[in-house]
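One structure coming up, written as structure tokens, with questions to follow.
With one protein chain removed, the remaining protein chains of the complex are shown where they sit.
The first chain written gets the first letter, and so on, giving A and B; residue counts start at 1 in each chain.
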Amino acid sequence: MSLLRAAELPSLLGGELLGDPDAAFSRLAPLADADADSIAFLAHPRYRAQLDASAAGCVIAAPALREALAGRRAALLHDDPYLAFARLTQWWAARVRPAGVPGVHASAVVEPLARVHASATVGPLAYVGAGAVVGPHAVVGAQAHIGRDAWIGEGTRLMPRATLLDGCRIGARGIVHGGAVIGADGFGFAPDAGAGGAWVKIEQLGAVEIGDEVEIGANTCIDRGALADTVIGDGVKLDNLVQIGHNVRVGAHSAFAGCVGVAGSATIGRFCTAGGGAIILGHLELVDHVHISAATVITRSILKPGSYSGMFPFDDNAAWEKNAATLRQLHALRDRLRALEKRT
Amino acid sequence: MSLLRAAELPSLLGGELLGDPDAAFSRLAPLADADADSIAFLAHPRYRAQLDASAAGCVIAAPALREALAGRRAALLHDDPYLAFARLTQWWAARVRPAGVPGVHASAVVEPLARVHASATVGPLAYVGAGAVVGPHAVVGAQAHIGRDAWIGEGTRLMPRATLLDGCRIGARGIVHGGAVIGADGFGFAPDAGAGGAWVKIEQLGAVEIGDEVEIGANTCIDRGALADTVIGDGVKLDNLVQIGHNVRVGAHSAFAGCVGVAGSATIGRFCTAGGGAIILGHLELVDHVHISAATVITRSILKPGSYSGMFPFDDNAAWEKNAATLRQLHALRDRLRALEKRT
Partner (left out) sequence: MSLLRAAELPSLLGGELLGDPDAAFSRLAPLADADADSIAFLAHPRYRAQLDASAAGCVIAAPALREALAGRRAALLHDDPYLAFARLTQWWAARVRPAGVPGVHASAVVEPLARVHASATVGPLAYVGAGAVVGPHAVVGAQAHIGRDAWIGEGTRLMPRATLLDGCRIGARGIVHGGAVIGADGFGFAPDAGAGGAWVKIEQLGAVEIGDEVEIGANTCIDRGALADTVIGDGVKLDNLVQIGHNVRVGAHSAFAGCVGVAGSATIGRFCTAGGGAIILGHLELVDHVHISAATVITRSILKPGSYSGMFPFDDNAAWEKNAATLRQLHALRDRLRALEKRT
């Protein structure tokens, strides 16, 4: 069951091997759980204490830790241990996960005018609409849905029960997790004053255009554009339960954590991040390299790269109640302070 | 490929045509992207600068802009350009989208006791339970689910992978987007003191009752009632990833943006709105015409129509940290201010 010999590590990941090249390892593990048969990693030398406490047989760590690594069965010195470990998980996953079998499962429904590449996989009970294109080595998981004229690039995987609706496109080497819905209608209605303000639907005539190397989390929604398309750039990573409104544009390599909501027509730059539960309102712009903290609400454009926050600091309930009640008088308190300043 | 002649606009939408009645247009587009073959609209005269910068061949705009529209191939003067454009998108969608084919797809499972109208469509791999009723011209999308004794009104469309569970009902001309789950159990448990506080499930015996002309977004959840039903009024519009708890009542023509959560037994009036990420707690009442800003938390009843807000204003991270830390001492600051006021 030994899967990886230490001697293979430098060729797979780069870096310098210490210890026994013939040592073999059967697990990847966090430092705290690792045993003599495990490979672990230390992201940063400041976590040195975790290293000393770990029984890991092999550790990937920074060159500065050369001496601290002595005595392990093996170790890999690497300038970027976290990145090296990420690459190792990919190698590992390719070994332990069964490969998909190319072809269309007998229970899937593929419309006559769809084009599924011979090397692609369409899983059980999946649906592929007319005019859809499923590229080489792409995987349409069990019970997934590809709408009419939708397009899936080379090697992209739709996991079980993912949905890519009519006319939407995703590039190469992407992943769409289960329950994600790409291409539902954007939320657009005009009030009809003649009908007492009832809402009249604005049909959403655009689609969703997604670049290469994009990962989209479980139950995340990306709405189709009203007239033009909603656009997700290359390398974007969206976590679960994220909402992307119609005509949003997300720049390449931006990443949003779970439960983030982005309202319609927001334009997000490249390499931006948003923490869990952040809300970005619509019709505004964030430049590249803007980082939004969790649960922060962005209400206007941000034109300067940097980190932005806005959340009420939690406290024990009694303290919060007092401070929150006072907050509702804050403007009045300021006026009282001004008055005092004038008097003294 | 020309789809619409200018001369048809007044009969479709009302208003007064300017320019060449024989001019033909092949696209609807935002002003900024529009070309000579496009129809665009200007919601309000204050955006006049966008009009001047646009190459749109035809623009729908307010009568006050009559002179500014001179020189276009065509224009439509309309008292409510936004509403007129909404109607135009509906006309357009009806032309460019393939109509569903009535009938039940061979791969769908329709239980013997279900009643599917001859003019309705049941898509591939869809399920329709015993006793369910699918009305005239209704559409059950691919992989959608209609539970036992559920009911879908005339012309209502369940998009691919939408779910309407046992005994739940939706009226006419509605849309339920993919991944929406209508009729899952409400969240009801009683603590069992005799079992150390373990939760005992309260079975949810009610259903969900939805009116006509309702649109429900992707991955939105509406829970069934505990004893009585959860009720969604006519014309309500819910965006994606909205949570509606058990026994909530949402009044007609209210609209909630993405990621809104409404806790159990809240009663919302008519023509209310809630911005993205707003939370409305349970067992409270909002009267008609209450408008809640994004990310605002409603903790008590609102008995007066109007606009309500409550979110921490974002700032650059360093400024936020200082202000947030001070906020935790706000009540004490008030006391110090009072003390000063007494002294001076």
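Please note the rule applied: a residue touches a chain if its C-beta (ideal position, glycine included) is under 8 Å from a C-beta of that chain, and two chains touch if they have at least 3 such contacts.
Not measured: the values here are computed from a predicted model.
Within the set A:A257, A:A274 or A:V290, the residue that contacts the chain not displayed is A:A257. Residue B:G306 is the one among B:G71, B:P98, B:P112 or B:G306 that touches the chain missing from this view. Listed here are the chain B residues that touch the chain not shown: 109, 125, 127, 129, 143, 145, 147-148, 161, 163, 165, 179, 181, 184-185, 187-193, 196-205, 219, 221, 223, 226-228, 241, 243, 245, 259, 261, 263, 277, 279, 281, 292-293, 296-299, 306-313, 315, 319, 322-323, 325-327, 329-330, 333, 336-337, 340, 343-344.
Although one chain is not drawn, its touching partners on chain A can still be listed: residues 28-30, 33, 80, 82-83, 85-87, 89-90, 92-93, 96, 98, 105, 107, 124-125, 142-143, 159-161, 175, 177-179, 213, 215, 217-219, 235, 237, 239-241, 253, 255, 257-259, 271, 275-277, 294-295, 311-317, 320-321, 324-325, 327-331, 333-334, 337, 340-341, 344.
Rule of thumb we're sticking to: only the chains that are shown with their structure count from here on.
Rounded to whole angstrom, the centroid-to-centroid distance between chain A and chain B, based on C-alpha atoms, equals 25 Å.
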